[in-house]
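Submitted below is the structure of interest, expressed as structure tokens.
Every protein chain of the complex appears in place save one, which is left out.
So, chain A:
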Amino acid sequence: MRKERMPAPIRLRELIRTIRTARTQAEEREMIQKECAAIRSSFREEDNTYRCRNVAKLLYMHMLGYPAHFGQLECLKLIASQKFTDKRIGYLGAMLLLDERQDVHLLMTNCIKNDLNHSTQYVQGLALCTLGCMGSSEMCRDLAGEVEKLLKTSNSYLRKKAALCAVHVIRKVPELMEMFLPATKNLLNEKNHGVLHTSVVLLTEMCERSPDMLAHFRKLVPQLVRILKNLIMSGYSPEHDVSGISDPFLQVRILRLLRILGRNDDDSSEAMNDILAQVATNTETSKNVGNAILYETVLTIMDIKSESGLRVLAINILGRFLLNNDKNIRYVALTSLLKTVQTDHNAVQRHRSTIVDCLKDLDVSIKRRAMELSFALVNGNNVRGMMKELLYFLDSCEPEFKADCASGIFLAAEKYAPSKRWHIDTIMRVLTTAGSYVRDDAVPNLIQLITNSVEMHAYTVQRLYKAILGDYSQQPLVQVASWCIGEYGDLLVSGQCEEEEPIQVTEDEVLDILESVLISNMSASVTRGYALTAIMKLSTRFTCTVNRIKKVVSIYGSSIDVELQQRAVEYNALFKKYDHMRPALLERMPVMEKATTNGPTEIVQTNGETEPAVLETKPPPTGLQPTSQANDLLDLLGGNDITPVIPTAPTSKPASAGGELLDLLGDLNITGSPVSAPAPAPQISQPPFLLDGLSSQPLFNDIAAGIPSITAYSKNGLKIDFTFERSNTNPSVTVITIQASNSTELDMTDFVFQAAVPKTFQLQLLSPSSSVIPAFNSGTITQVIKVLNPQKQQLRMRIKLTYNHKGSAMQDLAEVNNFPPQSWQ
């Protein structure tokens, strides 16, 4: 077979030129494919002369996005070649194509080892660079010894590269760090800046990784301080000068190493105090380079144990940064202030107005930081002004911020609201400006807040009504508004608002809007639920439109939305069979005691005004005689002087999974026959009110109000303690918090707590924190019980405990008789 002599492959630059003439992607692809084919044949020919040229071209095409894996082995051949040109391209190719994920990566090891010992420093340099950029752990292990040797050479060109190579080795194989320790001995004595810089990097890496190394290298602090001082004081050095500053890169790395060494160490911190002050006050701030050094200095000052004067100096530098025209400088200032706002709060407060100005910045990253910082700075003194700015920000900011901003405003308003009216207005403002960005979990919180602001009910419902009249697309807003209208619709139509001009609105108009919400395609399923329930509630608050309400409710009894359908069916049932219960079931929500997140000193005074305890509750239901049907709990209690938790009635309704009414009416026997046989009582966790959307929150009040706690039960390692709180607004209510703990060595799982009280009491059990009590007293289950005791009788309780322990099912009954008098008198 006659072998044709191949023409010389085209030169690299010529190929580049040719490819750039391609007018379309397709044309380019064609050229590339043609050239790749040529290169492949050339590789097959094992041509040494042009291998370098071909690999270079391949690397170019690789950068354009084309596959180049078939060149991997060729790179290895180039590396093994004696020609420097070959090695240069070979190593470049290796760094681009032969990372540690490639099978042939390790084949480089021997070549690199040889080249590390080459007589030409530039060849050694290539090998060090390749190893130090992308050597795998295995390769690093194999060659660490060579690197360590080179770290001790007097050739500064090689020494600096060896130092960074060592850094890479340590990052890949941390256990090898120790072996480099001896070589670090005189690293800082070097005059060569390259070596100094890389040495500082190496020392930093070692100190960050090992507390022992850190302790060992602390003695270098004086030397580092001296080097830094020389850099600052030295005259102009053209080689290292950047805008009048000598070697800013080295200065910054030294500052960083000082930070690590000075952290948590008084002596080291003191030793660097002066130089830090010097750098902080003398560095030129007109250019970025000076500010880069100042920035690093500030970070160091804030992180070590510096004197307060130095810290204030640092914060003031950041404050000045905030005023800089350069947005990059403003950006870093905000980032740093965000980090220090907790620890140096007062110092940062001084720059509050500048920070607030940054809310108007055009850069998104700056705006975000300014927003976070602003929230961190809100307190009781500045809340009005700050909220004004933040509400304005909420109005105008990008959508990506709105959710966080809304949440932040709610939180700050809750903590620092100067008045109830202001609080409601702020909530309204957020709901109307960013109503669709408000987080879902904000809705129940807001409802609770509104419930508790009793004298603002008329105002709130009026404002909410007006807000959704024009636009009912913002779901959280509509949900809150629907709930309020359902709850306070009577105040709305009777025009009771005092805070502003009461509007004239009829019952029909109110129902119109709620029905529009129901019908609208924009309304989420949850929102529809709110609207329907609101309509239902109005049946006890409105007088003229009950028939209309009945009609609406009956229509939705056949809605395809299962949630809606279920509700409608239950409400229908209320109209038909349980009409006598309707008023009680739908009565006004009582004030809920809110969980406070701060310590005991900050409980009730979240609002500036004292709360007049005006509860518009209707008198407790009297028409609810317990039937002679035994509630499941009766079985628990076994006696007839004990009242069931909730009155029951038989029904032929199909059972469904939860739906408040079913729970309200107790456990229903599916077959409809009277419940007489004992049956295991499930946890009754739903409160006996229609709590649409309200999550049952644990009602912890940090002030125990001096009522002593009791241990209600203690047996077999299970201990249950009761702590008591009395309601400020309703003296018949006692809130008991139970804490169950387990001192045995195995967890108690599936724990269920049940309770029953005498006839004259009423009980409400909220959801427990969990169903597992961990062993060794390492955690507890908490649960809240509310007891209504209008006749102020002595409190007694029977409890039933069931749980699994050590593989068996446990059960126990007990009576609690040791309630302290303060808990019920």
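Everything below uses one rule, namely that a contact is a pair of C-beta atoms (placed from the backbone, for glycine too) under 8 Å apart; a residue touches a chain by one contact, two chains touch by 3 or more; residues count from 1.
Assume contacts and distances are computed from a predicted model.
K.L.:
For the chain that's not shown, choose its UniProt protein name out of "AP complex subunit sigma", "BHLH domain-containing protein", "glutathione transferase" or "Alkylglycerone-phosphate synthase".
P.N.:
Checked against "AP complex subunit sigma", "BHLH domain-containing protein", "glutathione transferase" or "Alkylglycerone-phosphate synthase": the hidden chain maps to "AP complex subunit sigma".
K.L.:
Touching the absent chain in the whole complex: find that residue among A:Leu116, A:Val201, A:Ile304 or A:Met428.
P.N.:
In the complete complex, the chain left out is touched by residue A:Val201.
K.L.:
So which of A:Leu150, A:Leu318, A:Ile366 or A:Val493 would be touching the chain we can't see?
P.N.:
Answer from the full complex: A:Ile366 touches the omitted chain.
K.L.:
Decide which residue listed in A:Arg51, A:His193, A:His457 or A:His805 touches the omitted chain of the complex.
P.N.:
Residue touching the absent chain, from the options given: A:His193.
K.L.:
Consider the whole complex, including the chain that is not shown, and state which of A:Ile39, A:Ile112, A:Leu258 or A:Val289 touches that chain.
P.N.:
A:Val289
K.L.:
For review purposes, identify every residue of chain A that touches the missing chain, sorted by number.
P.N.:
Touching the chain left out of view, chain A contributes residues 11-13, 16-17, 20, 52-53, 56, 59-60, 63-65, 83-85, 88-89, 92, 99-101, 120, 122, 125, 128-129, 132-134, 157, 160-161, 164-165, 167-168, 171, 193-194, 197-198, 201, 204, 208-211, 214, 239-240, 242, 247-250, 252-253, 256, 260, 288-289, 291-292, 295-296, 299, 327-332, 362-366.
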